[in-house]
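To start, the structure itself, in structure tokens.
Removed: one protein chain of the complex. Kept in place: all other protein chains.
Chains: A and B, in written order; residue numbering restarts at 1 for each.
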Amino acid sequence: MNMTEMTETTPRKAGGWGRILAWALVLGLLTVVAIQLSKSMQGSVGAGQKAPEFTLTLFGGGEIGPAEMAGKVVVVNFWASWCKPCEEEAEELQDAWEYYEPRGDVLFLGVDYVDTETDALKYLEKWGITYPNGPDLGTRISQAFRITGVPETYIIDRQGTLAYIKIGPFTTLDEILAAVERALAE
Amino acid sequence: MKRLPVFLLALAALGALLAAGPARAQGETPPAPAATPSDDAVNAIAKNLYCPVCENVPLDVCPTLACQRWREQIREKLAEGWSEQEILDYFVLQYGDRVLAAPPRRGFNWLIYLAPPALIALGAWTLYRLMGRMRLAAQAAQTARMDARPQHVDDDTLARLEDELKRRDQGE
Partner (left out) sequence: MLANFGYGALVISLAVSLYGIGAAIYGERNKQPRWVDSARNAMLLTFPLLTLAAASIIILLVTNRFELDYVYSVTSRSMPTYLRVTALWGGQPGSLVFWSWLLSLFTSAVTLRDWRRDREFLPWVIVVALVTLAFFLVLIIAFENPFLRYWTGSSGAVVTAMFQPRGLELFTPADGRGLNPLLRHPGMIIHPPLLYLGFVSLTIPFAFAIAALITGRTDDRWIRLTRRWTLWAWLFLSLGLILGGRWAYDVLGWGGYWGWDPVEVAALMPWLTATPFLHSVMIQEKRNMFKHWNMLLIIITYDLMILGTFLTRSGVLSSVHAFAQSAIGPMFFGYIVITLAVSLALLSRRWDELKSEGELTSWLSREALFLINNLVFIAILVVCLWGVFFPILTEALGIVGQAFPSVAHIFNGQKVTVGPLFYERATGPLWAALLLLMGIAPLSAWRASTGRTLGRGMVAPTIASVVALIAVAAFSEVRQWAALLAIWLCFFVVFVTLYEFIRAAAARAAAHSLNFIVALWQLAGRNRRRYGGYIIHLGVVLMAVGIIGIEMFQTETQASLKLGETLALGRYSIRYDSLAEFDTNDNRNVARAVVTVFKDGREVGELYPRRDYFYESDQPMTIPGVRASLEDDFYVLLVDWQPISTQNATFKVYHNPLVNWLWLGSLVFIAGTFVAAWPEKDAQPQPERSRAARAAARA
């Protein structure tokens, strides 16, 4: 802006392209802000939308990617060891997993948000959690899902669409089962 | 004629010198890892980290539980003999670029360091050009007026004259 003023006070020929450049920059910046604004307005990903694809690196090594998730109902649970409300649903989630594990077409994934590995492993041991868990490396997965906090749970149906979103902890086992059944039915 | 460029140059040099120097007394690199690293050693590293849970508050002063855990982790790593850089790299790998106090110097992020100096230099240059041009015009006008004006006038008289002239111009 400084520049446009300067160039325009002087005879105009010198500032022609400079002015255009300055305006282009300002416009570009405004567009980007507008895009970002509309993004932040959307809030978290909504049910019925296509779920973001991601690959989860597991604590014990190994990865679970889109190939492993294809054709299955996937329950993505965001948690952290420092998060008190997460503990409220830990047992129920594990029970639900034990209920569905034999079926083979339901996959539970625990995504550990902004946590340290030592504490996370302690937490998993404490609650006896056996479904695959891994750190949210680079906070990429949580950014893709645009989570607002932990715990949050996203249930993806067989076609890869988000069937159900739970902000905050599940309170009962039945609530989890009902949500997964609905996703299975779709 | 030559004075302003010299002055601007001096300003720029001053700027460059200051920018090169440390902006604040940085936490010195922690001493060789002791059995349990001190809080100060942990904080020296935590100062340059930002935890996504409490945005915009540096890790060394963030009171949340998540941040306490992070500090403990720094302590563990220090005890294992990791260097500051290794710890920072580990945190970036785990939680992304956003944990660093300033964007890492790579890829697109270079722009944050390069754009402001470039824009400022451009501004300084245009200002210099503009003032130079205005000064040339002034010199031409001045030689024409030279004789009509008393040589030693103080500020007040000058300003009064100026005001008078301006008012007449505007026809108030």
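Definition applied: a residue touches a chain if its C-beta (ideal position, glycine included) is under 8 Å from a C-beta of that chain, and two chains touch if they have at least 3 such contacts.
The structure presented is a predicted model; accordingly, all values stated were derived computationally and were not measured.
Undergrad: In the full complex, which residues of subunit A touch the absent chain?
TA: The list for subunit A reads 1-2, 5, 8-9, 29-30, 32-41, 43, 138-139, 143.
Undergrad: With the missing chain put back, which residues of subunit B would touch it? List them for me.
TA: 1, 3-4, 7-8, 11, 14-19, 21-25, 38-40, 43, 48, 50, 55-58, 61, 63-64, 68, 96-104, 107-109, 111-112, 115-116, 119-120, 123-124, 127, 131, 134-135, 137-139, 141-142, 155-156, 158-160, 162-164, 166-167, 169-170, 172
Just so it is clear, only the chains that are shown with their structure count from here on.
Undergrad: In the complex of these two chains, what residues of subunit A are touching subunit B?
TA: Touch residues, subunit A against subunit B: 2-3, 6-7, 9-10, 14, 18, 80-82, 114-116, 118-119, 135, 137-140, 143.
Undergrad: Could you list, by residue number, the parts of subunit B that touch subunit A in their complex?
TA: Going through subunit B, the ones touching subunit A are 51-53, 64-66, 68-70, 72-73, 76, 92-98, 119, 122-123, 126-127, 129-130, 133.
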